[in-house]
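For this view, one protein chain was removed and the others were kept in their places.
Read from first to last, the chains carry the letters A and B; within each, the first residue is number 1.
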């Protein structure tokens, strides 16, 4: 999996073809419900209609449809990517610059730098198979190596949203990976999963879980490991391991770092499902969002994070988690002070402060 | 105090005798309101009625009454323990296999492995006297030494519920223990108390506080030290030390480990009483339960924990608290990964997963 260059979707599920026409000109696309992507495969304008803006009209209509249905646009047709999108910054928030869809996972990065990570095996309740975890780790490691101060000239990830298709966000591990596996192989999967979850806190970009539907076991772990958790009002959360004689040991780590420890232990000991409102109360969900405002509210939040992303935010996230590891308030301030002083002393910040102070005088 | 063998209550408070009759057959019992125990002392069936099920009818009626009044049954009569209860698994959740009642404390373990720890000196507001703390420690140490993987053949504790009789859950330390005591003796009591509270988190069994009424100072500490806190809607919580020129130093430790630290400090600095709803908001109480559903809801929760108790749950509880002591997310995962891998590799779990996967195929 590579995210640094535009890619066609490698694998398709249940694509629906579609066409938009303006006279005899037409634009062909395919919509993949699982990845929530509209792939514009072809635009055609007959010679007699050229030079009258028909191609732009076709694209305008396609993007209108994409927005109405909350789809990302994959501009496979070179006219869309090289001409239309390049000239219309307004569509950059929904236009993919690169995308990849290995089995069970879709990763696409828009021109604004929002990376959508989407679990796409809804039929099997979006299991975190070894393959999915491997691809996720590959992607997150790429994100970790990016320079927050770089511009968007190369495809740059500036915010990451983790979502899923279907009524279950994720059911967690795929038991088939463990059945008949050696102990060493089982350890490898558990460590891979821990690595992915730790990376969600370690990458410089802000990570946001967008949880709709049931969020279970390793699925809850994945959501809880993101910096922010947005929950649709119908989301539910559960650590069901105890029900089958097991225990959600590693998911409880992610949850226990996020909420008061005894709330995490309650979920792990009782295995009961809690709703979005309770998840909000205990601090698992940062926000609960009404179904009618979803996914627009998620998009807006992530877009805002991507727009503001840069060295300061990356430093802020890293510093925040680092100071939390210090046992004492003065040691915490020692960590944050270094970052704060560096920020104040930077040229960018000096300019911003000057502009701010001069504006106040004016 | 021993919990490994059936015992009669050593001490009685305000027992009420009762009798159930079927023709000339009768069953004699005594109800102790403080321990909430019905002690069936004798069953008699005249020769002419034998072989017609009269003894079973008597016991059925006695258990019906016990359930209606939320009493545990102490089968002092050997017919009840060796015949009736042995043949009726349905009554195992309310039948004591062993029980002991030293001064101020009742400890009874049912055939299902639920240990009820009950403070019984309601008249004196259930103080945590040195004697009570000593007995509690003795019991918890026995629990700590039990093998979570063992079956119920020997009396095995699988879940612990801490409750109290009367309108005050507990008022905390008994000042009489401290008056005139040497500094060494005072230290011994404070350390004993800390030991008991630490053990509530260290025993392999899940511990549940069932708080009805006022929960004060060391009483609050005892409740907060349990893994889960269930509060009846009329429960209140208070750290009143400051009101008399003191400070609830050690109770604030238990509270500060459970809720956001400043909430704990608020209670300790102001000495104000908070109600069950506020206790729920800040995370001191995991659940608030309506009076009409209490104590049935407590019984159901604890019974569920006992039924699911085993090596996985014990490992889960130990691992959860152990990972919390690690400063960093990757160290936390290192702890939990060991337990997770061991669980996945166990024969029991492999069987459970196989059954689960085969069922899904079918």
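The definition used in the following text is that contacts are C-beta pairs under 8 Å (C-beta built on N, C-alpha and C of every residue); 3 or more make two chains touch, one makes a residue touch a chain.
The structure displayed is predicted, hence computed values, not measured ones.
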By the document's definition of touch, the residue of B:268, B:289 or B:340 touching the omitted chain is B:268
Tell me which stretches of subunit B touch the chain missing from the display.
175-176, 178-179, 183, 186-187, 190-191, 194, 197-198, 201, 241-250, 252-253, 256-257, 260-266, 268-271, 281-282, 321, 325, 327
Even though one chain is not shown, subunit A touches it at residues 206, 227-229, 257-260, 281, 283, 286, 301, 304-305, 308, 310, 312-313, 315-317, 319-320, 323-324, 327-330, 332-333, 336-337, 339-341, 343-345, 348-350, 352-354, 356-357
